[in-house]
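The other protein chains are all here in position, but one chain of the complex has been omitted.
Chain IDs A and B follow the sequence of writing; residue 1 opens each chain.
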Amino acid sequence: MAIIRKLQAVKTEQDHLLGIQDLSFSKVTSILDQAKTFITLNKSASKKTDILRGKTQINLFFEPSTRTQSSFELAGKRLGADVMSMNIVNSAIKKGETLIDTAMTLNAMHPDIIVIRHQDSGAPNLLSQKVNCSVINAGDGSREHPTQALLDALTIINRKGKVEGLKIAICGDILHSRVARSNIYLMNMLGAKINVVGPKTLLPHSIERLDVKAFTDMKKGLDNCDIVMMLRLQNERMHGSFLPSPREYYEYFGLTPDKLKMAKKNALIMHPGPMNRGVEIDTNLADDINRSVIREQVELGVAVRMACLKIFCKKT
Amino acid sequence: MAIIRKLQAVKTEQDHLLGIQDLSFSKVTSILDQAKTFITLNKSASKKTDILRGKTQINLFFEPSTRTQSSFELAGKRLGADVMSMNIVNSAIKKGETLIDTAMTLNAMHPDIIVIRHQDSGAPNLLSQKVNCSVINAGDGSREHPTQALLDALTIINRKGKVEGLKIAICGDILHSRVARSNIYLMNMLGAKINVVGPKTLLPHSIERLDVKAFTDMKKGLDNCDIVMMLRLQNERMHGSFLPSPREYYEYFGLTPDKLKMAKKNALIMHPGPMNRGVEIDTNLADDINRSVIREQVELGVAVRMACLKIFCKKT
Partner (left out) sequence: MAIIRKLQAVKTEQDHLLGIQDLSFSKVTSILDQAKTFITLNKSASKKTDILRGKTQINLFFEPSTRTQSSFELAGKRLGADVMSMNIVNSAIKKGETLIDTAMTLNAMHPDIIVIRHQDSGAPNLLSQKVNCSVINAGDGSREHPTQALLDALTIINRKGKVEGLKIAICGDILHSRVARSNIYLMNMLGAKINVVGPKTLLPHSIERLDVKAFTDMKKGLDNCDIVMMLRLQNERMHGSFLPSPREYYEYFGLTPDKLKMAKKNALIMHPGPMNRGVEIDTNLADDINRSVIREQVELGVAVRMACLKIFCKKT
C-alpha cells in the first residue's frame, strides 16, 4: 500500500486530472482545502477573481451536459480565465475528423486547460498524451468522473466533518456508472466503508475487489449507513435486458422513506443529478431539506472545479 | 386605482421582472431613465463598464431566439457580468429533468440573475418562487414579454418625447402575442390610447376589458394613430383554422402604404421582429427610414436590458 501511494504521488507530478485513481492523498487534501476557500467566494457579492486571468480554458463536451459543463464554465469565468465551450454537434467531428485531430487542433491554439467529457472510457487519457496543456476529465464513458467524487467528498465533509469511518451506500446502476467508480476510489482513500447496492444485472462482476461490499437488497445495503448516494438510472438502460421496468426498479431499488429507515437517523441523501423522480428516488425525499444535500452538491461542485482549474492549470 | 398602484408598488420590492403588470409607474420611469444613459454608452468607443463585475448572469432560453438572447448577452457583457447562455437543446431537459430541477441546479451555482424564455405562460413566475436570485422574464408563452414593451416605450419616447396622449394601434395576432399583452399594460400605464386590430379569430374574447378598443378593419383601427405597432405572424398560425392564407392575411391585415394613409402623417411603424416581409408588413415600409423605427427598437433594446439587469440584479 505504501508503495502504491508512492507511485501515485509520482504520477500526480503531471498536470492532468484524469481520475481519482491517479491522485495522491495529499493532492486530494489540497484540492478540498482549496475548494473550501471558493465556497465562501461563491456566496459573496463579487465572485470574480484574477487567478486565471490570461489563461485559456476550453470545454470540449462530446456528451450533452447541463450541470457539469455549466459548473466548469462558471468556475473558469469566476477565476478570470477566457472560457470557450465547444459545441461538438456543430463541429468538424461531423466532417469525420478524429478526436485526436480535434484535440491537436485545439492544442495548437495554446489553451492552458482542456476540460473534456467523452462517451469513451479513456479518451481523456489519450488526449493528455497528445497535448501540452492540462487535461481535466469531466466524465469518460463508464470509467471516471473525478470532480464529481471530489464534490461529493467536500459535501460530506461540509456536513459530517470528515469521511473517515463513515458508512456509505452507493445505490443503483453500478455497472455503467463513472460516478460510482470515482466515488469508490475516493471514499476508500479517505477511509470510508462502502456498500454498493443494485440489481445483479447492474453490479459489475468481482466488484468486491474494489474493497466494497455488494448487496442486491436495498434494506440490507442501507443498514446503518451515514450516506445514501443514489445514482441516476440512465434511460437507455430502462429498456432491454438490464431491467424489467422503471416501476419495478422503483419498487426494489428506488429510495423510499421505508427503505431509508434502515440507514442512520441523520443519514444524508446524495444524487449526482439529473434525477429521475419516481424512478430511482422518491420525489419528496429528493426535496427534503433535512436529509437531501443534492443542491449543496451542485453548489460545492463549482467550488471544487475552481480548485481543480487553479491547481491543475498548465504551469508556464 | 390608487389601491392597485399601491399594491403594485409593494410587489416591486422583489427583485424579479416577471411582467409589466407587476411594475409600478415609478419603477418603469426609473428603468427608462436608466436606459437612456446606456443608449449613449452603446454608441461610444468603449462600451464596457464594471457595473456588474463579479456578478453571474445565466440566460436560460427554452425557445430559440436571435435578437432577445443576443440583446441580453451583450447587455450583460457590457455591464461586466460573467454571462453564461444555456443551450437547452443539449441539456439535461432531454434527460427528463423538470424545469424546476434545472432551475434549482442553476440556482445552486449562485447566479445573480437568471434571464428566462419559456414556451409556457407563468414559467418565470414559478421559477422566481424557487430561486434566490433575480429572475427576468424574456418572454413566457402568450403571457408577457416585459423588456420588449419597455424598449418599445423607450423608442416612442425617443422619437415623440412621451407616450402620454398618443394613439397606438397594435395589429395582428393579438390572441397569442405576449408582446401585445405587455404593450397593452405598459402603454395604458403611460397614458396612451390603444387600438387592437386583427381578424376576429386572433382577437381574444373580451379584450376590451384591458382598456383597449378592438377593430377587425385595419383602416378603422389605424385611423389617426401616432404609432402603428405590427406583430409577427407566427408560421404555426398560418396553417389551420386561424387564417385562410398568408396572402389573404396580407390583403386584409398586412401593413401597406394604402392602409398606413389612415394613420397620422408622421406615424411611426414598429415591429418586434423577426419580420415576415410581405405577410404582416410591406417590405418597403419596413425599410422606410422616415417611418420605420424597427432598427431603433433593437438598438434601444440593448440599453433597456442593461437598465433591467442593473436595477433587478440580486442585492447581496
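Operating definition for what follows: a residue touches a chain if its C-beta (ideal position, glycine included) is under 8 Å from a C-beta of that chain, and two chains touch if they have at least 3 such contacts.
Worth saying up front: this structure is predicted, and the values here are computed from it rather than measured.
*Asks:* Based on the whole complex, identify which of A:54, A:191, A:244 or A:278 touches the chain you can't see.
*Replies:* A:54
*Asks:* From the list B:66, B:206, B:241 or B:290, pick the residue that touches the absent chain.
*Replies:* Spelled out, the listed residue whose C-beta touches the missing chain is B:66.
*Asks:* Thinking of the whole complex, not just what is shown, which of B:42, B:188, B:216 or B:256 touches the missing chain?
*Replies:* With B:42, B:188, B:216 or B:256 as choices, the missing chain is touched by B:42.
*Asks:* Which one touches the absent chain: A:33, A:101 or A:164?
*Replies:* Only one listed residue reaches the unshown chain, and that is A:101.
*Asks:* Of the residues listed, B:105, B:128, B:148 or B:276, which one is in contact with the missing chain?
*Replies:* In the complete complex, the chain left out is touched by residue B:276.
*Asks:* Residues on subunit A that touch the omitted chain in the whole complex?
*Replies:* Within subunit A, the residues that touch the unshown chain are 53-56, 58, 82, 84, 86-87, 90-98, 101-102, 104-110, 316.
*Asks:* Name, in rising order, the residues on subunit B that touch the hidden chain in the full complex.
*Replies:* Its contact residues with the unshown chain are 42-48, 61, 64-67, 70-71, 73-74, 77-78, 87, 89, 235, 273-277, 295-296, 298-299, 301-302.
To be clear about the criterion, only the chains that are shown with their structure count from here on.
*Asks:* Roughly how far is subunit A from subunit B, going centre to centre by Cα mean, in whole Å?
*Replies:* Once rounded, the distance between the two centres reads 41 Å.
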